[in-house]
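All protein chains of the complex are present and in place, except for one that has been dropped.
== chain A ==
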């Protein structure tokens, strides 16, 4: 019981600290902005540990963070292998192929107004569909290895990326395009110097949505068959064997991979679209 009370005290201290930081004069500094969510995260993890020990929760149901960390440290090699199979081979290659294909397609769509009117509503519709369901079909077509995972990712990221890029390319005013015309700029010059930069915020929005979709696609596809490695494969087999600490270790890897992937794209966005109002602070 003591540990449960300790957990509640930790919660109170953590929250009090956050209130103090958030309302202090330093809350607008970078340090303050990082400190508050970090304190919250640490508070939750410490509470989790204390609750699991205090209430004597079985490790088969919910292992303590320290147990997960121990498994993580002991199984780094397996985790690294799974990470390479799922993220580097499956998700990343699919992400690159899918986004590049969507970008090329959107240039084509942009040049042909007929396609724009016909394909865009369909693209919008398809972007809202539960496309992950196509995973078993593509696993059947491309086999168990990473190629089928990449194919699922390609299909999943294509339409969000297409829709975003096309609306980005349309985001220049008639005044700006007229100016390019008075400079007697060619189509490609206008595209490269005016419309692509203007489309960047939209393109990055599509890329950011796609990072999450890529990981989801690669992991779900592994539930339908994979070689004996990969994050989705490991999660589904370890749940069956009640190796829950291993499952949480994989979830940790997935969370880190997802956040780093997203963070990288966001960092590139900051570098390339520094002029956009949403990036000025």
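In this section, a residue touches a chain if its C-beta (ideal position, glycine included) is under 8 Å from a C-beta of that chain, and two chains touch if they have at least 3 such contacts; residues count from 1.
Methods note: contacts and distances are computed from a predicted model.
A chain of the complex is left out here; the name its UniProt entry carries, from "ABC transporter permease subunit", "ANTAR domain-containing protein", "NADH-quinone oxidoreductase subunit K" or "Carbon monoxide dehydrogenase subunit G (CoxG)", is "ABC transporter permease subunit". When the whole complex is considered, the residue among A:2, A:130 or A:174 that touches the unshown chain is A:130.
Here the missing chain is touched by one residue of A:40, A:72 or A:103, and it is A:40. Note on the undisplayed chain: of the listed residues A:78, A:147, A:176 or A:212, the one touching it is A:212.
Listed residues A:72, A:103 or A:262: the one in touch with the omitted chain is A:262. For chain A, the list of residues touching the undisplayed chain reads 15, 18-19, 21-23, 27, 32-33, 36-37, 40-41, 58, 60-62, 114-115, 117-119, 121-122, 125, 128-130, 132-137, 139-141, 211-212, 215-216, 219-220, 223-224, 231-232, 235-236, 239, 244, 247-248, 250-251, 254-255, 258-259, 261-262.
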